[in-house]
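The complex is shown incomplete by one protein chain, all other protein chains being positioned as in the whole.
Chain naming follows the written order as A and B, and within any one chain the residues start at number 1.
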Amino acid sequence: MTAAVQARRVTRMRPRAKVAAGILGLFLVCAAIGPLLYPYDSVATSVADRLLPPGSALSEGGLAPLGTDQLGRDVLAQVLDGARVSLLVALATVLIGGFAGLVLGMLAGYFRGLTDTVISRIGDIQLAFPSILLAILLAGVLGPSVLNVIIALAVTRWVIFARVVRGSALETRDREFVDSARVLGVGHLRIMWRYIFPACVQPLLVAATVQIGLTMVAEAALSFLGLGVPVDQASWGATIANGRDYLSSAWWIAAVPGLALTIVVVCVGILGDELRKVTDPSERERA
Amino acid sequence: MIAFIGRRLGLAVLLIFGAITIVFLALRVIPGDPASLILGSQASEAELAALRTELGLNEPLFLQYLHHLADLLRLDFGESWRLGADALSSTLERVPATFTLAGTALLITIGLGFPLGLYAARNAGGWGDRLVSYSSLVGQALPSFWVGIMLVLVFASALNLLPSTADGTIWGLLLPAVTLSLPFLGWLARLVRNGALEELGKEYVRTARSKGMSERVVFYVHVLRNTLTPAVTVLGLILGNFIADAVIIEVVFAWPGIGSLLIDSITNRDYAVAEAAIVLIAACYILLNLLVDVLCSYLDPRISLEAV
């Protein structure tokens, strides 16, 4: 597929998907350069500015567009900071989990036999185990840190990717051009890289998009439970947990980050749908 | 039938065994020295050494694993240092609360998801159908713990209609159960809708019409009966997910079930209880999947039990 074709497809996206892409773009910008756009320290406390509702003026002048929490910390700044953590965790998890899934899935699908049996069985066992439990267990044992959250979530996700990749690899390995490459004596590694890998990329990308949304929710859940990002770092989940104790006096603390999370996740979902339509020829015909 | 259930049961046992292994690996391999984790940083070297011997930590990992399995076979999950009681029985005490919650959520899911799905199918393409579809998509994307908090905000803090935490009454059950059911309610509704629409296009529907059956009979007898099987499959999976998802929802609503016990134990490094809770939840999940398989083959006459 050439870049031109791809570009045409992007412009042909449904309006819903365009809106979603726009919102996600905004989210990416905020996560990347949030502090530049809104210079405010998300962990700076100020007793005078406790529990101010959205739009309040601060004691030192300035404005808290989305209010402050019980320590006088600015909620918007926390949401912007949380966006960075959320994005970081989601991307890293999907990259690591995706890479592990890609390698193991290709091995399983290409070599079949014992390799496949071992990898697939491990995956089956893990999938028989609710993934949120595994994440809680790992994150709890490893202790709160961004890296540990990423590890815990990546461990729970690799199976999904491996299954997708294995499916594509199984399909491709028996195609004629792979057979002829084998007959010509091309090495396994080279065949996997030249022929199997390209076939796995698109389904992997679709799965990755879906997983980014799910991972963001999972990170927020872990942080909400106190098992995720350490207390001194901003995270949407932690901010929600914090706001839970002030529901009757300061609803915005819990409401705002959750709303941000919801919007981002819904947009990711919409884009994922669109991506599936674009990449899956059978879906495209049906549409 | 017996052979089929037996085979499935064997598989379930194997999966539970796998779950135990995963938990063992997570608890014994990752943290480095479980003894110092259990006793905390203030413990003396002598105390640590004593505990290591007691726990068998000086043995090779594989032996430890075998011993551990033997213990679990005797249903000995160890003792909770925090509660000072047997880990398994402390966990079992919390089971009824979690089951009540998950069961209520399932009732809500069925009670609303089925009619909504059928309504959407009968009015396919209409605004009601689209409303159901969109809200189910959003409902599945919502982070449930946040939805729970927002429900508390609206119904407990603002409107003062319902209690925000478990208070032992049926009202205290309502918010957590609704929170738990929300994402799956939409899922079920869409599944029922799509299933019913697919069935409506099948030839037997034309036959039923050619027999002079009214549209009501065609839909609520002929189509519904065929939509039931996939829906029931999903119900079992949903119940399993409820028990797993309840872990977070129980924390939100301070619901005294296995989930909140698990989180308490993990944050307090009370790993005996944590293991008992996780294995119990995983076992429920696995056994529910088994139940679904069996129920399905019973409901769908085309699935021959022997062939599976």
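Rule of thumb we're sticking to: contacts are C-beta pairs under 8 Å (C-beta built on N, C-alpha and C of every residue); 3 or more make two chains touch, one makes a residue touch a chain.
Everything that follows uses one rule, which is that contacts and distances are computed from a predicted model.
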| item | value |
| --- | --- |
| Choices "succinate dehydrogenase", "Oligopeptide transport system ATP-binding protein", "ATP-dependent DNA helicase RecQ" or "Cal16" - which one is the UniProt name of the chain not shown | "Oligopeptide transport system ATP-binding protein" |
| Shown chains touched by the chain that is not drawn here | B |
| Option touching the unshown chain, where B:Val138, B:Met213 or B:Ala283 are the choices | B:Met213 |
| Touch list for subunit B against the chain that is not drawn | 202-204, 206-215, 217, 221-222, 225-226, 228-229, 300-302 |
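Convention: only the chains that are shown with their structure count from here on.
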| item | value |
| --- | --- |
| Distance between chain centroids, defined by C-alpha means - subunit A, subunit B (Å) | 23 |
| Partner subunit A, residues of subunit B touching it in the complex | 15, 18-19, 21-23, 26-27, 30-31, 137-138, 141-143, 145-147, 149-150, 152-153, 156-158, 164, 240-241, 243-245, 247-248, 251-252, 262-263, 266-267, 271, 274, 278, 281-282, 285-286, 289 |
| List of subunit A residues in touch with subunit B within their complex | 124-126, 128-130, 132-134, 136-138, 140-142, 213, 217, 220-221, 224-227, 237, 240, 243-244, 247-248, 251, 254-255, 258, 261-262, 265-266, 269 |
